[in-house]
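With one protein chain held back, the other chains of the complex are shown just where they sit.
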Amino acid sequence: MKNFDFALLGTRAVQYRLVIMLVAVAVFGGLSLDDFLTINTLQSVLDRATVVGFLALGLTPVLIAGQIDLSIGSMMSMAGITTIFMQPVIGNVPAAAAGVAVGILIGAVNALMVVVFKINSLVATLATLLIFASLALLLTNSYPLSSEDPIFGLPLTADFLWILTPRSAIFLTAAVLMFVWLKLTPTGRNLYAVGSDAPAATSSGINANGYIAASFVLSGFFAGLAGMMQSLSTAAGSPVAGAVMLIPAITAVVIGGTRLEGGRGSSLATLGGVLALGALTTALEYNGVPSYTQAIYTGLLLILLISLDRIVSGHGGASSRAQRSVRVAPRNTPLPRRNA
Amino acid sequence: MNQLVAPAKSLDKSKTPGALFSTLSIPIAILVLVVIGSIASPSFLTVNNLTNVLNANSAVGLIALGMTFVMVSGGLADLSVPANVAMGALVTLGAQESMGTGLAALMGLLVASMGGVVNGILIGYLRINPIIATLGTGSVLLGLSQLLVGGGIVYAQPSALSTFVKSSILGIPVFIWIFIFVALILHPLLARTSFGRWSLAVGGNYQAAQASAVPVRFTKAAAFAMTGFLAGLCGVLLALSNGQARPIIGTGYEFVAITAVVIGGTSVFGGNGSVLRTVGGVLITALIGNLIILLGFPSQATGLITGAIVLGAVGIDAYFRRKAGRL
Partner (left out) sequence: MIARRNILVASAAATLLFAVAGCTAADSGTDSASGDAGSVEGKSICYVTLANSHPYVTPANEGAQAAADAAGVELTIVSEEFSAQTGAEQLNSCVSRGVDGILLWPADENSYLPGLLKAEQAGIPVVAIDTRAGDESMELIQSFAGADKYDQGKISAQQLDGALDSTGGIVVIAGQAGNGTEIARSGGFLDELESMGSGLEILATVNADFDQQKALVASRDLITKFGDQIEGVYAQDDTMAKGFLQALEESGLDFVPVVVGINGEAGAFDNIREGKQFSTILQPPFRNGELAIETLISVMKGETVPEMVPLENTIVDIDNVDDLEPAL
């Protein structure tokens, strides 16, 4: 059937996709611009990637657990306006904590919907997306809130450590910590088990529902973090800040290689995806490529990567896995065994 | 492996509370909304207003009809809808001068359908996750539409077709007729034909359907192709009736369509659902939007109310399904 060399080449291409992408972007950027391959640019790329990065990081455990969370944008907006609103009320740092807390709270609502009320995560988070986007507009009367203390958040995007800014440093640290948790701790490994086959995991004594609930709360935490950081960095809480972030976050996660089907994924992969996307966007932007053309490239890239992935790995039963991935509680009847 | 297919049928036939709720919930909801409306405003229960309500949602309703097939067959959702709407609209108006309105409209439908076909191939044949695939194709198509138009508004030439689209027959606007016409075709397609049974089977249990020699890949692909076509139709109609079009024309329509289908009771899991239910869902969504303005609520509250209703509807449905042992 397939030429063996092509198959191997394809497989390697997919495995090393991130390396290839980053190198390609670096080459493209370096050739087309004379100030792309500089420390400044790298710092800028890392810094700008932070907000999407947090969202993508939060999305990763949810996807690994076989669920999906569409409400991250709305959670981010809510967290952002809370942070700014609370600043004069309880002080800058508590306000930031309050913002993150709001994210956790909404994440808990998602968890409730999915685990207790057994609502499909796609539908549940679509509903919370609508509800909280709406709520954000209502609470602020649709106007962005201005911070009473714009200087407070300024250091977040200042020079920190060589190529880092404080917020990108926090982001990178979070990515590494999540990696450690996912790959090196028993709870992390359990999450993969839950995502691969929830009923089987439950049979082996893992509290699948608990893990799934926790993943939504975690997603809320990171969305809260993203919203808090962004609102402090721009000294404004916008009720629509998160709306444009959902698609880039999903794109970054997918570019990184985490599957939407559950059971696979890695925070470092997500980190790579975030960086690749960020670098590509910056390179295109500096070249004055209009945003709609950027969208074409990003879309094509997404389709290409996912198609290659599918062709190369040849995973069968994707649709039933996708369906199964949105189920939650163990069923009464045993599911058919999936083949690798 | 002995999973039965299409649990919906058995659900409807049984007289469990869940089944009753399932069948009656839509008419009851509509009734409740109508009652609220008549109390809220004297102008609610007028022919004019009710016609408006139906008219306003007929175009988007077409998309919801297609989305029903997507969900029923386990395709989750089609997020490329805004792009197909935009393409349908822009191609129609863009080609109008050189091709004449009729041909231009057909071109618009063709381009949008091709978008749907690409989705179908990626999802049905390459087995790519529908969310990612449609996000990708949607990005590309929307970007293309903006590239083609270069940012401006495309204006329509006056034409017989656009006059027709804006007119009424027997007092009912053409938009509504078109919606009814499409619904009358699609409902039996899902409920009575082999293709409909295939769709339900594929969504209910892919492996079992495959084992029973159902053309699973084609069925899944067809749902997306259909939605692409209907989204394009929506775009063509809007372009002709508004007299102009911009790439943002379809923004948010995918969420409206998904919401209508879900409120109608079709499950995102796939395997059950009906076009008739979606029509009910479209009506409910339309009434909510209308009531919000008539009751003087801020328009931002639409998302809040719609989202709450979705959660309520799906939550209750899930509760009954669990009791019936289907979850």
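By written order: A and B. Residues from 1 in each chain.
FYI, a contact is a pair of C-beta atoms (placed from the backbone, for glycine too) under 8 Å apart; a residue touches a chain by one contact, two chains touch by 3 or more.
Just so you know, these numbers come straight off a predicted model, no measurement behind them.
J.: Taking the complete complex into account, tell me which visible chains touch the one left out.
T.: When the entire complex is considered, the left-out chain reaches A, B.
J.: Given that one chain is not shown, which residue among A:S142, A:T202 or A:S307 touches it?
T.: A:S142
J.: Could you tell which one of A:Q67, A:N190 or A:S238 touches the chain left off the display?
T.: Of these options, the touching residue for the absent chain is A:S238.
J.: Can you say which of A:L59, A:L139 or A:L275 touches the chain missing from this structure?
T.: The one listed residue touching the chain not shown is A:L275.
J.: Touching residues of chain A against the unshown chain: what are they?
T.: 15-16, 18-19, 22-23, 26, 30, 34-35, 37-44, 47-48, 51, 137, 140-144, 146-147, 150, 153-154, 157, 163, 179, 183, 230, 233-236, 238-241, 243-244, 257, 266, 268-269, 271-272, 275, 279, 282, 285-288, 290-292
J.: Tell me where the left-out chain touches chain B, residue by residue.
T.: Listed in rising order, the touching residues are 41, 43-44, 46, 48-49, 52, 55-56, 146, 149-153, 155, 166, 238, 242-244, 246-249, 289-290, 293-294, 296, 299-300.
Please note the rule applied: only the chains that are shown with their structure count from here on.
J.: Let me have the rounded angstrom distance from the C-alpha centre of chain A over to the C-alpha centre of chain B, please.
T.: 28
J.: For a test of understanding, state which residues of chain A touch chain B in their complex under the given definition.
T.: 68, 113, 117-120, 122-124, 126-131, 133-135, 137-138, 142, 247, 250-251, 254, 259-261, 290, 292-296, 298-300, 302-303, 306-307, 310-311, 315-320, 322-323, 326-327, 329, 331-332, 336
J.: For a test of understanding, state which residues of chain B touch chain A in their complex under the given definition.
T.: Residues 1, 74, 76-77, 122, 126-133, 135-144, 146-147, 202-203, 205-207, 220, 247, 255, 258-259, 262, 267-270, 298, 300-308, 310-311, 314-315, 318-319, 322, 325, 327.
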